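For this depiction, one protein chain was excluded, whereas all remaining protein chains were kept in their positions.
Take a look at subunit A:
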Amino acid sequence: MDEEIDTRKINNSFLRDHNYATEVQPVQTLDYIDSIKAFFFSDNGQLRSFTQPEPPLMRRQEAFNRTADIISTVEFNSTGELLATGDKGGRVVVFQREQESKNQPHRRGEYNVYSTFQSHEPEFDYLKSLEIEEKINKIRWLPQQNAAYFLLSTNDKTVKLWKISERDKRPEGYNLKDEEGRIRDPTTITALRVPVLRPMDLMVEATPRRIFSNAHTYHINSISVNSDYETYMSTDDLRINLWNLEITNRSFNIVDIKPANMEELTEVITAAEFHPNQCNTFVYSSSKGSIRLCDMRTSALCDNHSKLFEEPEDPSNRSFFSEIISSISDVKFSHSGRYLMTRDYLTVKVWDINMESKPLETYQVHDYLRSKLCSLYENDCIFDKFECVWNGTDSVLMTGSYNNFFRMFDRNTKRDVTLEASRENSKPRAILKPRKVCVGGKRRKDEISVDSLDFSKKILHTAWHPNENIIAVAATNNLYIFQDKVN
């Protein structure tokens, strides 16, 4: 079992040495899976404490912090049994939750590595003399329809459909070839036999089933599977294309905001998603802070929106950087399909799709950064694209911040909590302590001041199990999985 965990070593052969890799610093890092911890979850106004069973033994290894290992996307599948991560090196690692055993009822299923594969390779566009990065921008699971699992993964230009299947039986007893696969000498064959399936060690293999390429001039930022389970869309800065999962040589353009004269460009598409239930409806967000809801039944090209969600800007907050911080980095439908959540640099907003004029709720993620925008502009942090997620019941929102902090907002109680994903203060069976950032004046003992925040440690990608309180938090090249415990 331990061998399975240490997949990074095994799979080194998948990885290339990129000569142009950015600076490498020797740091002791763990494998992808870190220990499983607990977190505070506020429920009905009461803070409940949760603990965790002992995590499996993991081997620490001295490793260089490679930029190829930076996790770039995290996604649970529709049942929560599988968790996929994509990284900057083009790899996908899939974790599977182990079955809960009856012997240890208190021990909740933990996630172990199930499959690792190289999804995308670096490419070169000869026509434009451009490198195409292999970084996985998004992973989306398809709903499960048979024993195999399917996911879509995309880099800047190409979407791939991967099939992940298990093989635990092998046919043996061929007539024309021996057990090693060598062709038998026909003169030695004296009898016929039917090959039989014999059990073998479980092997999980990932095969690319479809490759959807050459449809995007600009960089793909989102993919979204439609609820009809037949189509999906891929979104780049200026266009959205609709694909059929079976057909790779054709896609339909459904949104095109490219102006006739590129010099007049004022906004780009930053994210898009299909409605969870209505297969004709989707939304896309823009760099200007607006969200457009479109109905594919109205016309073939959905340039004209059905609804436009936009909040007028507060003139008192105007600065050089207003444009940048109002750019929406992520948009997510609630599971019910009734609400939309958007993330811009400083806030998370919940919109009712029946009300376009302003959001229903606005949550401040890290408003103390508002006075630091100039420095954040200089160190490029202001361009960071944070994602946001709903919990299974649409009652809690979660998003990341800096210093490996991530925030949760309870929509019902209006309480929020800041937690930290770090090895130092995460011991087995420990309860995660809420963190607080001191905004000025007297700093209390446990608080951290804004100036001591580490802006290189950012949590951009998080995921929430569809049914249970299990969250996956990606902190640079480490993945943290937190669960709650039911007393």
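Quick note on the criterion: a contact is a pair of C-beta atoms (placed from the backbone, for glycine too) under 8 Å apart; a residue touches a chain by one contact, two chains touch by 3 or more; residues count from 1.
The criterion applied here is as follows: contacts and distances are computed from a predicted model.
One chain of this complex is left out of the view, and of "Beta-hexosaminidase", "Immediate early response gene 2 protein-like", "AP-1 complex subunit sigma-1" or "Carbonic anhydrase", the protein name its UniProt record gives is "Immediate early response gene 2 protein-like". Touching the missing chain, out of A:D201, A:E378 or A:D451, is residue A:E378. The hidden chain makes contact, of the residues A:Y174, A:F252, A:F321 or A:F455, with A:F321. Only one of A:Q99, A:Q145 or A:N261 touches the chain withheld from this view, namely A:N261. Panel shows subunit A; residues 20, 125, 128, 130-133, 135, 156, 218-219, 221, 237-238, 261-263, 265-268, 270, 287, 320-321, 323-324, 327, 374, 377-378, 380, 383 of it touch the chain omitted from the view.
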